[in-house]
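With one protein chain removed, the remaining protein chains of the complex are shown where they sit.
Then we have chain A:
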Amino acid sequence: MPSVTIKAPMESQDASTATAAASHSLITFLQSQSQNMLTRLYQKPSACLSLFRLLRPLERQLVMNLLWLDLSIPPSTMAAWVTREGKKPYQDALGTLARLHILPPSAAKLALNPTFKSGLRQAITGGGTSGSFGVLAENDEKHPAPEIEALDAYALERWETILYYMVSSGTGQFPAKPSAGVLFLLERSGLMASVHGGALQITSAGFQFLLHPPHVQLWELLLQYLQMAEERQMDLVEVISFLLMLSTTELGKDYSTEKLSATQKAMLEDLRDYGLIKQRTGSIGIPKATSRRFSPTRLATTLTSSSPPLPTSAGSGDGTHAQGFIVLETNYRLYAYTDNPLQIAVLNLFVTLKSRFPNLVIGAITRESVKKALANGITADQIISYLVTHAHPQMRRNKPLLPVTVQDQIRLWELEKNRMKSQEGYLYTAFASQADYEYVLNYAKQLDVVLWENASRRCFFGSLEGHANIRGFIERRQTAGNA
């Protein structure tokens, strides 16, 4: 049974990362929403623009090709735009756009959803009266807009608090706790679970989450938030359009809360906890006295772009180099130039750490350390991709980037774990005669449900799906034989 419980979240995780590579997770989420809701969402130019950015390149180009056409065009004309290699991606793109109700499928005439068309046109040409790109607060002498550095530090502190809390749960340390809302979200998303009603413990999904790039992490949490919003009777359109609006705002500017709806004002508090926005609050304990202005942080403004959503991690040098700090050698030794507790804690998931210096951690990737990670539900590919994305600039000169021996060995260790595969099914034994046995076995083979057979013992093992058929078959045979 344990193998089943671990496997289920892993599979769903794999599926979601696979679709993320193809299509953004928000797009996948929206595809399951009703047309009514999407049309309401498309009324905001900022939402149109942000969604447009989340589409895949070919989808974007198709939308742009159609955007300025007033007439609808026959599908055959559109199909002529793509080259022969583009046929398959083109069909995929049409499918996605149709599910998003941006380009309703039609056999005769194709045209963009009029709401989306006017929304995106307005976003590009400007004008209109929607005010959907955020209303700037007037300059205030007393409270100037926060510095970009201050915003970055704030976002980083918030975000790392969440991650560090996750990674150090169950290790006996007690780091700063994120707010109750965040904890609830973590529990709901299955990243953490409370064991026997006790403190929250990180789950295997949570371990995988830690190794994802920050963008994916952020969207994973936000999607969970969207699902929660539905249950909390919040208007999903308002929630999504606010998130998309934030992604079009500018870093280091103050925005006014006056034009926001009640739902969106309620969201401000949650987003503050995640570090997406910064808002001056009144004295502690009086939540009502919040400022009427808020400033989006880099986490929010880069929601729909691929530039790094977090500034440098504390203490690892200047901006552009912050991503890379790991040096991995062919002898499995790993040097991490960091003093960030979060990064060290994450490394500790799959590395045996040996020594620590003020700016350097030395460890080794061993069979035990990797097996521990695998037992936590982390996959070999996730370890490798984490090492690749955080490789030190010096490592970037190597081709391939990571030593091949180490990569292969990590994969081999994973294979070791997968030597056994469990499958549920039924064992059919005690056949009266060899003829009987072969007759039933043949039938089962035709259904392609036989997993194992042993002719000398007259038994075979069939999968779960085939059981009803096989049973029916045997019963029919028996009644026919009796009659």
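Note that in this section a residue touches a chain if its C-beta (ideal position, glycine included) is under 8 Å from a C-beta of that chain, and two chains touch if they have at least 3 such contacts; residues count from 1.
The rule we apply is simple: contacts and distances are computed from a predicted model.
One chain of the complex is hidden; its UniProt record names it "General transcription and DNA repair factor IIH subunit TFB4", one of "General transcription and DNA repair factor IIH subunit TFB4", "Large ribosomal subunit protein uL18m", "Coatomer subunit alpha" or "AP-3 complex subunit delta".
The residue touching the chain not shown here, chosen from A:Ser32, A:Ser76, A:Ser306 or A:Ser355, is A:Ser306.
Across the entire complex, the residue among A:Glu85, A:Glu424 or A:Asp448 in touch with the chain not shown is A:Glu85. For the chain left out of this panel, the touching residue among A:Ser76, A:Thr125 or A:Ser456 is A:Thr125.
Residue positions on chain A in contact with the hidden chain: 45-46, 49, 52-53, 56-58, 60-61, 64-65, 67-69, 80-83, 85-86, 89-90, 122-136, 248, 250, 259, 302, 304-307, 320-321, 323, 388, 393, 396, 401, in rising order.
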